[in-house]
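On to chain A.
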Amino acid sequence: MNTQYYKTWDEYMAEHPEIDEKLIPVMAPKIQGYEEMMFAFVMLLLM
Partner candidate 1 sequence: MADMKALQQERIQLFKDLYDNKLPKRVPINLVLSVEFAIQYAGMDLAQAQWDTSMLEIAFDKMCGDFITDTNPAMAFRYPSYYKILGARNFVMSSSGFLQHPEVHGFETEDYDYFIQSPYDCIMERVLPRIYTELDTNPVQRSIVFAKAFKAFFDDVVNGNIIIAKLTEKYGFSPIGGFDGFCEAPFDFMSDQLRGFKNIVGDIRRIPDKVVGACEAALPLMIKTGMPPHPPSPYGATFIPLHMAPFLREKDFEKYYWPTFKKLVDDLAASGQSAYLFVEHDWTRFLDYLYELPENTRMMFEYGDPKLIKDKLGKKHILTGFYPITLLKTATKQQCIDKAKELIDILAPGGKYMFTFDKNIITADSVNIENLQAVLEYVSENANY
Partner candidate 2 sequence: MVDLNLLTQAVGDLEEDKVLDLLNQFVATNPTEEEAQKVVGACQQGMALVGDLFDSGEYFVGDLIFAGELLSSAIDILKPVIGSGNTTKIGSIVLGTVEGDLHDIGKNIFKSMSEAAGFEVYDLGIDVSANTFIEKVKELQPQVIGMSGVLTLALDSMKNIVDALKNAGLRENVKIVIGGNPVTKEACEQIGADAFTTNAAEGVKICQGWVS
């Protein structure tokens, strides 16, 4: 999307090399879930 306000999980991971691998399965759905919810909210605001 060429944006600084939405990140995919891969983009997020690239910025956070400190994340412990064993936490990825529990962190990814949570963090990505909020990212998606925020995107959906913003778009709803314009529809």
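Candidate selection criterion: all candidates are chains of the complex that A comes from, given by their letters.
We take it that contacts are C-beta pairs under 8 Å (C-beta built on N, C-alpha and C of every residue); 3 or more make two chains touch, one makes a residue touch a chain; residues count from 1.
Everything numeric here is computed off the predicted structure, so don't read it as measured data.
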item: Touch-positive candidate for chain A in this complex, from 1 or 2; value: 1
item: Contacting residues of chain A [partner candidate 1, same complex]; value: 1-6, 36-47
